[in-house]
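Here the structure is laid out as structure tokens; the discussion comes afterwards.
A single protein chain has been removed from this complex, and every other one stays in its place.
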Amino acid sequence: MVSGGSAWPDSVLAVMGHPDDAELWAGGALALHAEHGARVAIVVASHGPVRDAEAAAGAAVLGAEIHSVPELQSEVLAGILRSLRPEVLITHSLTDTHPDHHRTGRTVLEALPDPVIETGRPRRVYGCETYNGLTLDGPTSPGTIIDVSSTFAKKRRALSVHNSQPIEDHFGPMAETLARLWGARIGVAYAEQFTPIPVLGRLPSISHL
Amino acid sequence: MVSGGSAWPDSVLAVMGHPDDAELWAGGALALHAEHGARVAIVVASHGPVRDAEAAAGAAVLGAEIHSVPELQSEVLAGILRSLRPEVLITHSLTDTHPDHHRTGRTVLEALPDPVIETGRPRRVYGCETYNGLTLDGPTSPGTIIDVSSTFAKKRRALSVHNSQPIEDHFGPMAETLARLWGARIGVAYAEQFTPIPVLGRLPSISHL
Amino acid sequence: MVSGGSAWPDSVLAVMGHPDDAELWAGGALALHAEHGARVAIVVASHGPVRDAEAAAGAAVLGAEIHSVPELQSEVLAGILRSLRPEVLITHSLTDTHPDHHRTGRTVLEALPDPVIETGRPRRVYGCETYNGLTLDGPTSPGTIIDVSSTFAKKRRALSVHNSQPIEDHFGPMAETLARLWGARIGVAYAEQFTPIPVLGRLPSISHL
Amino acid sequence: MVSGGSAWPDSVLAVMGHPDDAELWAGGALALHAEHGARVAIVVASHGPVRDAEAAAGAAVLGAEIHSVPELQSEVLAGILRSLRPEVLITHSLTDTHPDHHRTGRTVLEALPDPVIETGRPRRVYGCETYNGLTLDGPTSPGTIIDVSSTFAKKRRALSVHNSQPIEDHFGPMAETLARLWGARIGVAYAEQFTPIPVLGRLPSISHL
Amino acid sequence: MVSGGSAWPDSVLAVMGHPDDAELWAGGALALHAEHGARVAIVVASHGPVRDAEAAAGAAVLGAEIHSVPELQSEVLAGILRSLRPEVLITHSLTDTHPDHHRTGRTVLEALPDPVIETGRPRRVYGCETYNGLTLDGPTSPGTIIDVSSTFAKKRRALSVHNSQPIEDHFGPMAETLARLWGARIGVAYAEQFTPIPVLGRLPSISHL
Partner (left out) sequence: MVSGGSAWPDSVLAVMGHPDDAELWAGGALALHAEHGARVAIVVASHGPVRDAEAAAGAAVLGAEIHSVPELQSEVLAGILRSLRPEVLITHSLTDTHPDHHRTGRTVLEALPDPVIETGRPRRVYGCETYNGLTLDGPTSPGTIIDVSSTFAKKRRALSVHNSQPIEDHFGPMAETLARLWGARIGVAYAEQFTPIPVLGRLPSISHL
């Protein structure tokens, strides 16, 4: 497994439950990886023309391509994994309090083994943050914290295209508070948190302390 | 706080309870960082001429300097921290089952705040592995896993100079099993595990997923 | 044990490690309880005339009396507990990362049994928040969350009198982020978090769901 | 979110897996809330005429209305939530060892988001105790402990109407032991335990320490 | 419940997701119990003629009978439990990272209550180890550790009949490392780890310390 600390991954795939989840929970990291040359893709279930258009617009701001699927099923997802062969995969935490998030994470887990055995990818899998940082097991623990100070404005812009959603009075402030908290925890302005998920007994490593 | 994923640290300090602890729990990582240009130092309480000489010989194999102190006290340690200004600090887990290890970790925690506020260093602090990977809170959790395949032979050589200790029939096999386990968990031959410890609310970050 | 949900406590005592800790970690709740008629007291070790004066000024803003002691020792503290007989006691978490905080919490634990057996007080004991919400065991867990929206301005004023400390660029923003996070978690502007600590097998209760 | 510590909730809904679960795990609290003016309702899947009649009789003792549904499905439950708009919702723990309990808790989680967004209710959600206080994650943790000394006799009477079940030699003694344990933990004769579950990032708060 | 420390169980049933799982995660313990007179059975979903034949051969080496089922369903499994009435049941951890394992464990949990109420069996239920000892909740915790030094060679032989699988370069070394780790943790050459799972509030006991 290539160390998480050496080279930037060539590709990152985010599989999310709702059209604004990629922006909300991982937008800073996705934009950062796109700026460093990674092919960034987002898979999300179609939520009708309005929200699908918002998802496409948000992805464009992040520098990501978007794959809208009628329904998130493990077979569909396994096919996408075989095709895209992402080095890094991001999805919702398996203890996320939102049932759509939990179900998405579970579907990703279902889809993983065969593509991993066949293609060796994804090499690293992460769960992302959730509502006010509260999972069913308590507050999100530090795992992998990424400085997104340089892309936080882009994240906020990507979020703001979701006009059908309560961004200004709800999700925007939540994203701001969580990013400030994780930022404070690593001594920068803004950060995002990810939790490594073992895949067939493998976890990410780091090149140095 | 400089991200853990960007550049190799310029200096690493290990504060350990016994003369062979640096080799046993962090020898692969210390040698690796020394090979990448970091100034590596080990602080350990003097255990008499025989074991002190073994400690010096082991440190030499790892490429580290050794600082033998009469007793590990927080004031002494704070002085060393102010003088060496290590970017990275390694010590025993605060839930280590061995009382000497626990006490060492606690002393390090006592010594940290003032030097950190004054010098900004250490920037990152880690607890290391322990006997059969069992702390008072259960098995050591993944935190930061480092591939030490390239320096594991050096670690074993450094361990083997501790002639007064039961290396061949006890500590050597333990180091081998633990390094294989953590290695398997990141898909390499040998690895070492470290657990980030927050310092004044700060944790290590990583540059990318 | 009087239920935490019925009547406001008649007295609250905060035992803290540094002169600005009461404001920083519990200032909103202390001011709130003072406004509701509780006698609020703060015990802190003397840190010299400048900081002691700041502590006195901060306590005055919160509506609290302050007890400066030469050193926080369990015998001294037991005497204060027997004298003040606080219904509620607040101190640092026993897994706080700061050694002074940890030591203070441990001293409180040492002092508790005899006064509790003799006087029946304190009835409820809580640990408070810490640097960026990170203890040695991970992020602070929800336990008891208190809405301090109505006293947060007072908390900020009390903090700001600590001129010798880096309030504006460090502790103030940290307090703001943590209070926003806990506030969001209960749907208000600002909140503070406390963790019940069992005393001789007793925990706080609540009158209704 | 109205604080858990201010006024008694106007309505409480318990969604349970079996006809005697409401009595067994939450009977004291349900009766207590009914006595304080809350509308208390129980939703349970029909288990045939004998057990359904026992459920109705038990609910009557507690002062609760009962809603028997052919099958606990999230759509059905969402409809009931929109209709009853309970301020408080109680269900089984998501780590309950009994598969029917786990499934019920999961169904409740599935049903929650839309009614919460639409109606703002339930405002607080709790998981309840389980067999001998053992979940899949270990013993039930303190969360919210309620003094039910005044309604424990009513709980035992409500339990005893379930003639088809092994109440006298099994569930009755279990309820007695668990209520004594939680009672001892808050210094009263009998208590029941509940665990707050975050809903869209929101948890219950308390008005004072 | 008969204490786990008194007499050897008369029967052990392992319900596993894949044809080589019984050997991989519990082979040493199954062979040991068979040698001590227990009837040992393995239930696994059919994976086609090649793997089914390997499963039969592996079971034969362990001294176990094998029950191949078209699909692992809770009703099917409940029937097998009623028929075999195993004293001990082993299955995958409910937090196993492999979706097939997780699903198998969940199916076992679904099947348990009725047979347990009707027949009093199984008396004890355990989850087994998993890939590199990593569950979704972190490293496998010590629970029940069994010395399998005397049957480890048999386990390796049973594993080696699974010619269609990457035994020599992957599963064999993993089994070796995990067995050495758990062995070191109890001071023997090889051991296996099991985690007690509560069944209707019951856990295994032990006759003496």
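Chains here go by letter, A, B, C, D and E, matching the order in which they are written, and residues are numbered from 1 within each.
As a working rule, a contact is a pair of C-beta atoms (placed from the backbone, for glycine too) under 8 Å apart; a residue touches a chain by one contact, two chains touch by 3 or more.
The structure displayed is predicted, hence computed values, not measured ones.
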item	value
Chains in view touching the one left out	B, C, D, E
Contacting the left-out chain in the complete assembly, out of B:T91, B:T104 or B:T130	B:T130
Selected residue (touches chain absent from view) among C:G37, C:G120 or C:P198	C:P198
Of D:H67, D:R82, D:R157 or D:R180, the one touching the omitted chain in the full complex	D:R180
Residues in subunit C touching the chain absent from view	94, 109-110, 112-113, 197-203
Subunit D residues touching the omitted chain (full complex)	132-134, 138-142, 173-174, 177-178, 180-181, 184-185
Residue numbers in subunit E that touch the chain omitted from display	1, 3-5, 8-9, 12, 29, 32-33, 36, 88, 90, 124, 126, 142, 144-147, 184-188, 191, 194, 196, 198, 201-209
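Throughout what follows, only the chains that are shown with their structure count from here on.
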item	value
Common touching chains of subunit B and subunit A	C, E
Copy-to-copy rotation for subunit C and subunit D - C-alpha atoms, rounded to a multiple of 5°	180
Most distant chain from subunit B, judged by the mean position of its C-alpha atoms	D
Farthest chain relative to subunit C (centres taken as mean CA coordinates)	E
Centroid distance [mean C-alpha coordinates] between subunit C and subunit B, Å	35
Subunit B and subunit D, separation of their C-alpha mean positions in angstrom	50
Where subunit C touches two or more other chains at once, by residue number	132-134, 142, 174, 184-185
Chain contact topology (line, ring, star, complete or other)	other
Listing of all chain pairs that touch each other, if any do	A-B, A-C, A-D, A-E, B-C, B-E, C-D, D-E
